[in-house]
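The complex appears here minus one protein chain, its other protein chains still in place.
Let's look at chain A:
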Amino acid sequence: MILLKHIHKKFKNNHVLKGIDLEVSKGDVVTIIGPSGSGKTTLLRCVNYLEKPDEGIISINDLTIQTKKPVKKDILQLRRRTAMVFQHYNLFENKTVLENVTEGLIIAQKKSKKMAREIGVDILTKVGLADKINAYPQQLSGGQKQRVGIARALALNPDVLLFDEPTSALDPEMVGEVLEIIREIASGGVTMMIVTHEIDFACEVSNRVVFMDDGQIIEQGPPDDILIHPKQERTRKFLKRIMKEPDFTI
């Protein structure tokens, strides 16, 4: 279980997260939606400490981090229990597709090379990239890159998988292949937090939707409640605006 308590984050004078409380249970698929600049990315990055929160508590199962006085060892632990799929893939450019997946297994998790390779090949096969394991990232299409990104994160078998707008940098024709994989993972019982603008997708895969605005969680609940019958005026306005935009891709 993941517990965020009273998370605050400021960039200089810009108060980006204003006391976020969020609970994610094992197997939950939580989508976070909200207007641009509302702090969705920042929140996700705080969960694996790519961004250091100014205040608050992050805990994953038995690991608890007081963000005011974090222990270095705990931060590393937190990172090893979470995995991130980035909007712009961030694949290791100097490593092959397979190495991208096995680096974390070998270096951070201290698995044997043989075992890491087995896991890597297995997962890359599942995301449809068995024939690309020796390619370098610059040889891949956007959709393929993001599939590697997902494979890399999934291979680590994290307590929670974090997605930051995983399809928003893709050409429209490649969105489907990536969403399909995320759908598969979600149905496999992996705990996930997904930031996305794909409302239909959010509705379909998640069991909880969190609406954020201005650094706060405005409301949260099952997808139907939030996306179809929102209680808060701000949520309604946001959804109305997003639905109106024709031809909307994440």
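Just so we're on the same page, a residue touches a chain if its C-beta (ideal position, glycine included) is under 8 Å from a C-beta of that chain, and two chains touch if they have at least 3 such contacts; residues count from 1.
Operating definition for what follows: contacts and distances are computed from a predicted model.
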Hidden chain of the complex, named as in its UniProt record, picked from "Amino acid ABC transporter permease", "Formylmethanofuran dehydrogenase subunit B", "Ferredoxin" or "Probable DNA metabolism protein": "Amino acid ABC transporter permease"
Among A:67, A:144, A:167 or A:235, which one is in touch with the chain left out? A:144
Using the definition of touch stated at the top, determine which of A:55, A:74, A:177 or A:225 touches the missing chain. A:177
Going by the contact rule already stated, which one of A:68, A:88 or A:113 would touch the omitted chain in the full complex? A:88
Would you write out the residues of chain A that touch the absent chain, in ascending order? 48-50, 76, 79-80, 82-84, 86, 88, 90-95, 103-104, 107-109, 123, 125-128, 131-132, 135-136, 138-141, 144, 147, 152-154, 156, 177, 180-181, 184-185, 188
